[in-house]
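Contents: one structure, followed by commentary.
With one protein chain removed, the remaining protein chains of the complex are shown where they sit.
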Amino acid sequence: MERDELFALLDAFEIETPSWGYADTGTRFGKFLQPAAASTVEEKLQDAGVVHRYTGCCPSVAVHVLWDFKPGTDPQEVARLAEQNGVRIGSINPNLFQEQVYKFGSASSPNDGAREEATQHVLDCIEIGRATGSDWLSLWMADGTNYPGQDDIVARKRRMEDALKTWHDAMPENMTMLVEYKPFEPAFYHTDIADWGMAYLYSKKAGPRAKVLVDTGHHLQGTNIEQIVAWLLDEEMLGGFHFNDRKYADDDLTLGSIDPYAVFRIFHEIRNAAEEGGRDVSQIAYMIDQSHNLKPKIEAMIQTVTTAQELYLKACLVDRSKLRDAQSRMNIVDAEECLREAFNTNVKPLLHEWREKKGMDAEPLQAYRASGYEAQAGAEREAARKERGEVATGSYA
Amino acid sequence: MERDELFALLDAFEIETPSWGYADTGTRFGKFLQPAAASTVEEKLQDAGVVHRYTGCCPSVAVHVLWDFKPGTDPQEVARLAEQNGVRIGSINPNLFQEQVYKFGSASSPNDGAREEATQHVLDCIEIGRATGSDWLSLWMADGTNYPGQDDIVARKRRMEDALKTWHDAMPENMTMLVEYKPFEPAFYHTDIADWGMAYLYSKKAGPRAKVLVDTGHHLQGTNIEQIVAWLLDEEMLGGFHFNDRKYADDDLTLGSIDPYAVFRIFHEIRNAAEEGGRDVSQIAYMIDQSHNLKPKIEAMIQTVTTAQELYLKACLVDRSKLRDAQSRMNIVDAEECLREAFNTNVKPLLHEWREKKGMDAEPLQAYRASGYEAQAGAEREAARKERGEVATGSYA
Amino acid sequence: MERDELFALLDAFEIETPSWGYADTGTRFGKFLQPAAASTVEEKLQDAGVVHRYTGCCPSVAVHVLWDFKPGTDPQEVARLAEQNGVRIGSINPNLFQEQVYKFGSASSPNDGAREEATQHVLDCIEIGRATGSDWLSLWMADGTNYPGQDDIVARKRRMEDALKTWHDAMPENMTMLVEYKPFEPAFYHTDIADWGMAYLYSKKAGPRAKVLVDTGHHLQGTNIEQIVAWLLDEEMLGGFHFNDRKYADDDLTLGSIDPYAVFRIFHEIRNAAEEGGRDVSQIAYMIDQSHNLKPKIEAMIQTVTTAQELYLKACLVDRSKLRDAQSRMNIVDAEECLREAFNTNVKPLLHEWREKKGMDAEPLQAYRASGYEAQAGAEREAARKERGEVATGSYA
Partner (left out) sequence: MERDELFALLDAFEIETPSWGYADTGTRFGKFLQPAAASTVEEKLQDAGVVHRYTGCCPSVAVHVLWDFKPGTDPQEVARLAEQNGVRIGSINPNLFQEQVYKFGSASSPNDGAREEATQHVLDCIEIGRATGSDWLSLWMADGTNYPGQDDIVARKRRMEDALKTWHDAMPENMTMLVEYKPFEPAFYHTDIADWGMAYLYSKKAGPRAKVLVDTGHHLQGTNIEQIVAWLLDEEMLGGFHFNDRKYADDDLTLGSIDPYAVFRIFHEIRNAAEEGGRDVSQIAYMIDQSHNLKPKIEAMIQTVTTAQELYLKACLVDRSKLRDAQSRMNIVDAEECLREAFNTNVKPLLHEWREKKGMDAEPLQAYRASGYEAQAGAEREAARKERGEVATGSYA
């Protein structure tokens, strides 16, 4: 592939960062606090703007309605804030798990009140999307049960089907609903959208603008994620991704930190669908959803973004005509080596060149560090929290 | 539930045993040989007849075409043989993995010859089904790849779709095609029918008489199998089961030997679909597919069959109105205890009564052992093998 | 086994409940609050007393030093409080994960301050143990790393070895140190005490009063936990248990709710060690550590306790001479049926009789519910929280 083509592919490869990725988060055992962590939507958008400035490929920000749009917030004001920071509002993420009413689920709950509140909240989210110009409604449901017999699995399925249909039909024409699946946590017996097959069926029933969202950390050990991606692309049902990495469960580590070759293979399937299958892959929503409790938040985000670019670029380098030929000869070693060779290529020089051509620093992480942003933000934000009378605590006990 | 209802449910609960379950099988490290293991289709049907005689619920026998219908065999002759042993021919199982031509797969292979041979073999199987009066074509495909890049996942998917459609359309009206899924082994990078979602989509595309087959050992660790069963029933896509148990991978142990509560929960979902959801569950094909290399074959089969009866009966005992009530009150402990109480019930007396009422011995395993069948079969079969000049070996090296 | 022997075994089977199991806890996505959840050490000990009153086998309470012994608390006062509620202080549990200083670990941290604080806290815990008459120091360390390269695994191992040796040597003669292992969470790349082998080696190096603690939820999928228990018993290194159940990760569900046969097999190995191996099993510390976010706390505790009794009793019922005989004949089916028969026995009548003989209600859960305790505690505690000006929240955001 020629340099120009590769640069065009890089130009088109945009990654959305999440507002909640700039705030303090933790495990169930507590949070480790960072002075520079963002507390307000202003601070989050400011940080997202910084990441976009240094990487050049993160123009949109996923927002979490409950945390970013406190009652009384004017969505258009938030959109303007984003714009001031050089970014725009991306996917709208409802919160259907935090309120006490969701104890037994949201859309699948046997509790009428929970289902009504869920629907009202999603309708509000759709309005926010409309007001902020967002095209994406991104749904992760924590629904499920913790014990055998706790609830009727099929009754819950029907409730979920109904809700998704209702929500789908309430969306404006330009909006796409992303349906995320997850095998467990926080529900530990069953989850109502446990795997891609369930997300697929729910989406099909909801309507033509519902697609499946693949979170790379939401699979049982051993799952071949790239095969699922290939299938969803072939069925025209892939909506997008939540990027992160994991070794055990939904560990939410930075992308490629544990198994970079697996991430490369996902991108390989996407490029394969585009180049061999003639699929339109331009509408795939690439989004980050990681929880970097220990790494500095902006550094972790830049690390994930640049890793995604590197692995995507490597996947673009796979020699597809050579691969096709080896596959048709059923020569496993030759076919495999096409992937390995691309993966083993050092793509940093190419990325440096692309960045410099776009007026950015070749090394985003170093440039960001050199800017002194974190120290300054840390000082300012600590002062602001003090002024607001907030006492940070990492304990949940 | 009243005794009469329970007995009627037991009457309707039939389990098919597999002809290959009476023959010597092993792991990739070798086979441990049993003198009484069946070598010929006559011996296998004889053994299947014995299991049915002592359990009263195994009237049909799954056959493996490659092993049971050697070239020149008249299928109707085999059907008569079955009849003489008090059983009938059940599901027809093609073999699409053993021939050298299937090195890169069968229906999904890039090798035209492999695909043609696979189709010819399946058409032969359908003819055998027709000739033997079988209603079931049961498909397990070993198709997949061992290395990233080895073949194009989507091209393989398309080939599989085409084959299944062709085979579906070649079946007579009364025949149902069962599509089995498996996440790995013998393919270790990807399998072409890896999970229930893929089996579902293939079946939908093949046609109305294709349904999904759930082998209880074919799931990644942690998979909630009963949820998959509930979903397939709700989508009217559950074809049947291959029963066995496992602790690690596709271990093919006898049913309920590792996790009996999990098996109970599968039956619970089936009874729930019937009693709460009004689903017709009478057409579910319950079949055994286990590889008991160490246990005596007939004993292992009887153990699995009686365990299945016990766990099914326990599931029938779940107090569904109490359960529904607890679920509607969102009282987890009460709801869960409905399942636990049924599971903890000692159902042996009920089963003894049912067996005696049907003129069988209350304790099938003990009665079988008392018959001296194994020792006699062992002596006869060893002599017969000697006469045929066969030298048994457990080694594959 | 005779009824008297069984009753003597039940008499000796004591289970410790954890103070934190009576308080509100949650997942990383939030907490669901219960009005009757205990907030203060007084309330926790009161609840523990209630569980002991209804079950008759929970005379001691595990305490969590950070949460139960706020600065200024007189440990002997807490011991007296326990006594007033009919229980005593059991294992002392340091908290080595919640403070910000533990961001990179406690005993294994490269941060000198963290290690010093950890040691000071453990020494305080030992003092509390001395003051409250406790014989157990129970250590769960969240130490580990989240990313490859983050720290030197061997350097961390050495630091942990040093700390455990220091702590061991600071304990009074009557005290036993329990070393718990866990494969992941909250550390997601490696944990410093990842499996039983590591806990064993650390304990050996710490000294003769250090033993391994087995938390039933702290294993990778597929681990044969009962084998680990059998090995630790044979090596005289089993200290005790944290009971809970799980389907996926460290789900902290109530015991036996997912796989009761697996729990039974653990008890079987313990009884086997006692009866066949002549091991002294009287010093095993049976403790509960579950997080029942949805079930009412005391109900969940009673459910786990009575389930443990039932499964332990079933294990006592295994006919060991029959089992030994079948094993020596290498008859797998006979040997296995010894376990299955015991597991399938309905032991409730026996337990009812034992309870009534001890002056308790035959059905602890029903008796507890009939007492109206939860409603009353809920009302009182809500009022108390209001008076203290506490505003409960389930959100961590």
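In this document, chain identifiers A, B and C correspond to the written order of the chains, with residue numbering beginning at 1 in each.
Just so we're on the same page, a residue touches a chain if its C-beta (ideal position, glycine included) is under 8 Å from a C-beta of that chain, and two chains touch if they have at least 3 such contacts.
Because the structure is a prediction, the values reported are computed rather than measured.
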| item | value |
| --- | --- |
| Contact partner of the left-out chain, one of C:D74, C:E276, C:E356 or C:E380 | C:E276 |
| Residue among B:V78, B:L253 or B:M301 touching the omitted chain | B:L253 |
| Hidden partner chain, touching residue among A:G207, A:P260, A:G277 or A:G378 | A:P260 |
| Option from C:Q34, C:S60, C:Q150 or C:N344 whose C-beta touches the chain left out | C:Q150 |
| Touch list for subunit B against the chain that is not drawn | 20, 23, 25-33, 66-67, 97-100, 103-104, 142, 146-148, 183-186, 188-189, 221, 246-249, 251-254, 257-258, 293-295, 394-397 |
| Contact footprint on subunit A, counting only the chain that is left out | 221-222, 224, 247-248, 257-262, 294-296, 299-300, 303, 310, 332-333, 336, 343-346, 348, 365 |
| On subunit C, residues whose C-beta touches the chain left out of the figure | 103-104, 110-111, 146-155, 157-158, 183-184, 189-190, 194-198, 200-201, 220-224, 226-227, 230-231, 233-235, 261, 265, 268-269, 272-273, 276-277, 323-324, 326-328, 330, 332, 335-336, 338-339 |
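Assume only the chains that are shown with their structure count from here on.
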| item | value |
| --- | --- |
| Equivalent interface positions on subunit B and subunit C, same or different at half | same |
| Centroid distance [mean C-alpha coordinates] between subunit C and subunit B, Å | 41 |
| Distance from subunit C to subunit A - Cα centre to Cα centre, in angstrom | 37 |
| Junction residues of subunit C, two or more chains touched | 221, 247-248, 257-258, 294-295 |
